[in-house]
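A single protein chain has been removed from this complex, and every other one stays in its place.
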Amino acid sequence: MTEDRFERGKQALIDLNGEETAQRVLDSLADVSPKLADSLVSWGFGEIYTRPQLVPRDRQLVTLGMLTALGGCEPQLEVHVNASLNAGLTAAEIVEALLQSAAYCGFPKALNATAVAKKVFAERGLLPVSGD
Amino acid sequence: MTEDRFERGKQALIDLNGEETAQRVLDSLADVSPKLADSLVSWGFGEIYTRPQLVPRDRQLVTLGMLTALGGCEPQLEVHVNASLNAGLTAAEIVEALLQSAAYCGFPKALNATAVAKKVFAERGLLPVSGD
Amino acid sequence: MTEDRFERGKQALIDLNGEETAQRVLDSLADVSPKLADSLVSWGFGEIYTRPQLVPRDRQLVTLGMLTALGGCEPQLEVHVNASLNAGLTAAEIVEALLQSAAYCGFPKALNATAVAKKVFAERGLLPVSGD
Amino acid sequence: MTEDRFERGKQALIDLNGEETAQRVLDSLADVSPKLADSLVSWGFGEIYTRPQLVPRDRQLVTLGMLTALGGCEPQLEVHVNASLNAGLTAAEIVEALLQSAAYCGFPKALNATAVAKKVFAERGLLPVSGD
Amino acid sequence: MTEDRFERGKQALIDLNGEETAQRVLDSLADVSPKLADSLVSWGFGEIYTRPQLVPRDRQLVTLGMLTALGGCEPQLEVHVNASLNAGLTAAEIVEALLQSAAYCGFPKALNATAVAKKVFAERGLLPVSGD
Partner (left out) sequence: MTEDRFERGKQALIDLNGEETAQRVLDSLADVSPKLADSLVSWGFGEIYTRPQLVPRDRQLVTLGMLTALGGCEPQLEVHVNASLNAGLTAAEIVEALLQSAAYCGFPKALNATAVAKKVFAERGLLPVSGD
């Protein structure tokens, strides 16, 4: 049962972020906090993320909002901008979500998040973003 | 032109929150910070919210995430849980977005936000939420 | 197995907060987000809190620091000041932890947290606190 | 020497907030965390606030910005809106500082802070604010 | 009219930050989120910052407080320490504002902000700061 949760969560993590990123996250925790890796995978992904009540694309919209508002989560935001694209959000939709964050979180956090998104878009050949 | 922005924004605010809530927000600022009301309506709603790059339902998902993560924004969250329902999100989808916030913002903020949502759902006769 | 986690977590929640508070938390979520209640109990308490690597008293010290720093978590802080006393921290030690938070989070958050602690101490007949 | 710091700080606290508010703050901490009261007065006011490098009016501008950005500090903000008026800022200048916070912290925190300011202005007969 | 706002805002941005920094901010957004750049310039600077109710120097004091309290806004703080000097604040006054932030936001954020200020002061030949 526990293993089921882990396997289901790991598959969801791979589906969303790709095998390489998923493995990198797990490997980085293996020698310091394996239970944190297990919690992220088994609970965060296996129990929560994979629930059918909200599709992955919609979950990423919520997550983009949360990570921008929290601040100081640039590494996680980079992973989730990639995940957002993988889940079917367009670059223009991601940019629009971060634009909206200027109204709710202020310009500094919106600018920080947009800089992270730009970096990801550049790596994936998605610049310029044609949102307007 | 400026007036256009204001009128367009005010209509969007009414469409989303209803005439009464929209008017209450504007009235509460009229004698203290009319420019803040104008900025909220003309820029926040007239220029940003009404852009077609993201539909209202999707914008609410981002906003639920931001308000939960910011913390201390219970009054705004109450307005936006109502707005989320008005924009087409189901109570179960809202609950799911806040459940996901437990993984990104921790239980305390998720619990605070869920308590606000419960209050709104109770007022609108949407309890119990059948998400599972 | 899942049930084991839940039962173990619920027992830990009761041991820490008393049956009444534990039940009140679960009841408040039952009709809106039962999965949030389950996650809090099964994962938060059943999987994390009950790990032997840190005793309950030490966990409360970490938690007092987190809730004070997050801000806007007064309801949770009230539960955890009670839990801290139940786990063996003295009122003077709790006060000292919150005093230290002035240096790391600033006076406003330290004052808010200390006001919550004072309310709990008053209810439990622990005033005045003789820390000095 | 320590007593000097305390006396100097207490006088500054009284000059800024009035005798009643100053005494209320100290009294509320007397039976729970007298060292927090002493730190606030002796260090916060006696050592920092009374330095001549920044005049009280300017210090309040910084503080209005900090309390708005932190969020969840409405009780402290209420004290400091009063203190800001006592230090020579006009209601229109305070409103303008909070308007600017919309651009840096987002509308929710700006609205929360403006609501606190409005409450104080109402108590002191300063409504409507004629800022425009 | 809209163009007026943009031109007025751009001129304010240049007056405050210099042509090079202003252009760098706009260029960095051009291919990813031109509307965010437009909002920052037209609304943030053209509509809010240029209001006469608060002089630029006073606005910088509020902003230094907000950016320090938000945390994780070191890039924006660097721009605004420069802007603060350009708006007439002395290095000693900036240092004093950040010293005060220790009392309201805690030492970690005050230390982070002071490190940013030191970097800017070094670049502009303003070290040592003679505040005492």
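Just so it is clear, A, B, C, D and E label the chains in written order, and each chain counts residues from 1 on its own.
The rule is short, and it goes like this: a contact is a pair of C-beta atoms (placed from the backbone, for glycine too) under 8 Å apart; a residue touches a chain by one contact, two chains touch by 3 or more.
Since the structure is predicted, the reported quantities are computational estimates derived from the model, not experimental observations.
Student: Indicate each shown chain that the hidden chain touches within the full complex.
Tutor: A, B, C, D, E
Student: Out of C:Glu3, C:Glu19, C:Asp58 or C:Glu123, point to the residue that touches the absent chain in the complete complex.
Tutor: Going through C:Glu3, C:Glu19, C:Asp58 or C:Glu123 one by one, C:Asp58 is the residue touching the chain not shown.
Student: Using the touch definition up top, pick the residue from B:Gly9, B:Gly72 or B:Pro108 that touches the left-out chain.
Tutor: Spelled out, the listed residue whose C-beta touches the missing chain is B:Pro108.
Student: List every residue of subunit B that touches the chain not included in the displayed model.
Tutor: Its contact residues with the unshown chain are 101-108.
Student: At which residues does subunit C meet the chain that is not included here?
Tutor: 43-44, 48-49, 51, 53-54, 58-59, 61-70, 92-93, 95-97, 99-105, 131
Student: In the full complex, which residues of subunit A touch the absent chain?
Tutor: 28-36, 39-40, 44, 66-67, 70-73, 75-76
One rule holds for everything that comes next: only the chains that are shown with their structure count from here on.
Student: Could you figure out which pair among B-D, A-B or D-E mirrors the B-C interface, over half of its contact pairs being identical by residue number?
Tutor: B-D
Student: So using the touch definition from the top, which pair is joined by more C-beta contacts, C-D or A-D?
Tutor: C-D
Student: Indicate the whole-number Å distance between the mean C-alpha point of subunit A and the mean C-alpha point of subunit C.
Tutor: 30
Student: Roughly how far is subunit C from subunit E, going centre to centre by Cα mean, in whole Å?
Tutor: 39
Student: When you check subunit E against every other chain, which residues touch at least two of them?
Tutor: Correct list: 35, 39, 43-44, 48, 51, 66-67, 70, 101-105.
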